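The complex is shown incomplete by one protein chain, all other protein chains being positioned as in the whole.
Labels run A and B following the written order; every chain starts at residue 1.
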Amino acid sequence: MLAEFNFKKPQSLGEALELMAENNNGTRVVPFAGGSNLMLEMRASGQGPDVLMDVGALQELRSITIEGDSVTVGARATVSDILEHPQMKQYAPALVQCAGVFAGQMVRNVATLAGNIGCGSPASDSIAPLLTLDAEVVLQNAGETRVVALNEFFTGYKQNVMRADELITAIRWNRPQAGTSNLFYKVGRRKGDAITVVGVAVSLQQDNGVCSGVRIAMGAVGPMVFRSKKAEAVLQGRELSKDLVYEAAKVAANETSPIDDVRATGEYRKHTVEKVVCRLLLQAAALID
Amino acid sequence: MSSQLQTGSNVKHKQVGRPLVRTDAPGKAMGKTRYAGDYVMPDMLHSVVLRSPLASATLKSLDISEAQALPGVVCIITGKDLPEGMAATDIPGQTGRKRLDTDSQILVHTRVRYHGEPMALIAAETKAIAEKARSLIKYDLEPLEGVFSTEDALKPGAPQVQGKGNIIGKHQVRKGDIDMGFAAADHIVERTYNTQFIEHAFLEPEVGLAWVNEDDVINIRVSTQVIEHFRTIAEAVGVPHNKVRIMGAMVGGGFGGKEDITVEVFLALLAKSTGRPVKMVYSREDSWFGHGKRHPYKITYRTGVTNDGKVTAVKVDIVSDSGAYVYLSPYVLMYCTLASQGPYRVDNINIDAVSVSTNNMYTSAFRGFGACQAAIAYEQQMDEVANVIGMSPVEFRRKNYIKTGETTCTGWPIESAVWTEQCVDQAMQGLGEPTKPSGPHIRIGRGVAAYQQSYGRLTWLHDTSECWVGVEMDGTVVVRSGVTDIGAGQTSALGQIAAELLGVNLDQVVIYNSDSAVTPLAGTSTASRALYMTGNACKNAAMAIRERFLTRTAKEFGVAADQVDLADNKAFVIDEPEKSMSLRELIAITATEGIHRSELVQFNAPFSDPIDPETGQGRVHPDYAYGAQAIEVAVDTETGEITVLKSVAAHDVGQCINLAAVEGQIEGGTVMGLGYALSEEMIYKDGQLMTPSFSEYLIPTSMDTPQEHKSIILESRSGLGPFGSKGIGEPALTPVAPATANAVADAIGVRVMDFPLTPEKIVNALKEAEAQS
Partner (left out) sequence: MSELKLITLKINGQEESLKAASNMTLLEALRELHHFEVKCGCEKGDCGACAVLVDGEAVDTCLMLSWSAQGREITTLAGLSDGENLHPLQKAFIEKGGVQCGYCTPGMIMASKSMLDKNPNPSMDDMRVGLSGNLCRCTGYTKIFEAVDCAATEIRDGGGE
């Protein structure tokens, strides 16, 4: 049975932020966009917020804006919007790859990046690609706007730095520099509409065979999606070779703390994340025979 | 995606065999078809079930007072209200004889035996109120030690669930002399294969609507494969058999999961108690608990073989988990037992099978009915043995195929054509050139599997089916039959058969089906029997009318009856087509002369006595279908992921009635089989369901289908069905999972013995193999 709640549908961002401010007065107001996570939670737990705030009328948040190298994705832009955007393959290659294996069409048509980030599931597909793009989260409350690096956004399992009255209004990042390879791969228990067992995104920039920039992000192998900074450090500034990549992949896998669940054991996840990190890095560095 | 058809002789049909648009398709594609859940009535109540959250417990108390006080709650029924509330779940047969002690409690009295067992029924003015009331029922469940594996259940002193020592069914076969057979063998290969709990995952959860009419007849509109449960329902609620009427509707998928009673008894009780119409719509969560799963089986094969590839002896040991209640488990076990010889000649074979009760979810019918598990084991074993003697799997099979006229393991001769060899060869050829691996970590593998699968029910169940056919004054045709249409085109096929014989087009036929009060009872849509049994009844009924029409036409034109025919709405002399009249004219003549234009026919399957319980020898099934599946896979040796590249199915269907429908069965069976082998598993941990959603129970999606699929359809015209057809509903599924497992083993050089073949099991098997070498 779906939980009970009061329903509000603000007509402007200002109105929405005023509603969010109610969170400071003991009323729990939760923003509602695609519902692909929230509806399931409310059905499973039977528990709902005091106020469910439908952000569907906030047209200003559905935009994807490209200015020069910078892209800003409004909080209501859907995964389908990303997948179908003609320039997104240049601005976020791994994110587009991810969007193509993200749930099914109907969920892609409503699910948002902001919702993925706000929910913060460790198995969330889109967070790893965004981490490799050094994405930033734009947070707004009735008083101010602040920007938090996605890399500093999560603090633990489904925990983040957001204040109770804040709303994610946009995600933004800069397009990868020329010559950067940005890749995503997800292992699931089946090919279509699968929950991620291991999700990996990498970005790699090289300068005459030397790694001049690298990001390695991994999902479903810890309490949150995270970057392996140790593995990145193995590669940064070094001449790329297969052996170096093998080492980095090992280091990355060692940073994970995966759990056992119905989909796979932690042991398998640890094994597989190393293989996938390795494979994506070799592919990015064009080191495959 | 392609299909090719090969026929054995040059029989010409006007309707039969063509890929005609099914009569049920337009309504479904336009959204006009009403399923059982799409009916509403004035004054209708909505109902829900309260289920046990524990798998093994004692119900100490159940307090409904708060729930009952909720405004809008009309009726709450608990086990206490049903002192004799037991529902028999025996196979619905036409013999009226009860065979096994298969009763299960309708609602928990005191003992909870499985997770999700119903404890109370609530009917209220709205579904929301009923759900709210359910949350207000207070109960005290005291956990009891349960038993959750067949091994534990068979241990001395194990908690008792059902039967004696938890054994609810046993079968055995003794044929030839296995000691002599093993003595003659050069190699003896022993392997154990394990299969998992599988869920039907029909898209339409169980649903029904019941009301009591002015004659005190309890009417139930329900999604079911079996309308003849009305007798069992009547006995469960204590009314005469003729006071329960079941009306089906188009069924949103069954696959065996709607073979047992689901919501019918609950609805009958609530409608009888309240005097108002009551609807019950299972949620997907209810559905996981609401019908029996496919049994996990543990099957051990010990095969004796000579160096030149002749099987000399086979010993099979079978253990199945029947879960907390008996349902159809003993019969599923029997089907598995008798299928476990496979399509191979084995002169010396002993089979011992046992079905064991546990506190897991109960298990029952599922497309393939035990034969799938048998095939998964015998076809993997054939590859393992071939590997041991260093022979190709196809060559090894070729040396051992059972041939037309030879006998099954029960000693009964097979009368219809056995085209296993053609099917295996063509399926393998259909794979074409091997695919090149797409990377250094990718390995390609190929596998094949054949089968012998019965169609029709056990011959000692004395299966019958009725059908009525009538011709209207304007030449349109009416077919009436109790057959349920579970999506495979069961009704449309009847229309095609009647149209063929009466010389009209399919769109001139209307078919009324699945109403236990007004359509002649046709038996179940199970066991790949609907076309065989009801198709024959329909054919014989149409044939009776046809013969009267031909006789009258012959008289009209002054020729012999074998010189006239009916086609294209005309009656005519075959060699002198100018001598013809319209069907309408002919009907007007028959009406004037009182010639009977309708016919009710009962078709009887071959009847036999039960097999000898000691040796298992005797007649078991009316007939068997044969075919094969070949699969090519790519295995990622690093992640363990499997991609199905190619699939070729080759089946002898006897005779296609509707080519598109046959292809549909094969394509659907293929993908269901891939799910069985690769991704599907109902996981129970200490009896608790761990996979209660479609994001955890993983049936194949559009992205999981083979990249290429081909259906090769052969027509031996040797089957017992109408026009020589055989059943294809279950055979389409049977060889797929073992062929897939054989392809995976071929790719990676080791075999995973436990289904499903998850990426993790592949990785672990490869690691183990590496450690050993």
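List of remarks:
Note that in this section a residue touches a chain if its C-beta (ideal position, glycine included) is under 8 Å from a C-beta of that chain, and two chains touch if they have at least 3 such contacts.
Note that this is a predicted model, so its numbers are computed, not measured.
Screening B:V161, B:V346 or B:M672 against the full complex identifies B:M672 as the residue touching the chain left out. Between the chain not shown and the residues A:D69, A:E84 or A:D207, the one that touches is A:E84. Of the options B:K80, B:R284 or B:R443, the residue whose C-beta touches the omitted chain is B:R284.
Across A:G100, A:G179, A:G209 or A:G237, the single residue that touches the chain missing here is A:G100. Among the residues A:G34, A:G74 or A:P258, only A:G34 touches the chain that is left out of the figure. Along chain A, the points of touch with the absent chain fall at residues 2-7, 9, 32, 34-36, 39-40, 42-43, 48, 52, 54, 56, 80, 84, 100-101, 103-110, 191-193. In the full complex, chain B touches the omitted chain through residues 1, 19, 21-22, 24-35, 37-38, 40, 128, 132, 200-205, 250-255, 281, 283-284, 486-489, 660-661, 663-664, 667-672, 693-695, 699, 701-703, 705, 709.
Here is the rule we go by: only the chains that are shown with their structure count from here on.
Centre-to-centre, using mean CA coordinates, chain A is 43 Å away from chain B. By the touch criterion given at the top, residues 128, 131-132, 135, 439-441, 638-641, 643, 678-679, 683, 690-691, 695-696, 698, 700-704, 758-760, 763-764 of chain B touch chain A in their complex.
Note for the complex: chain A touches chain B at residues 1, 46, 104, 187, 189-195, 197-198, 262-265, 268, 271-272, 275-276, 279, 288-289.
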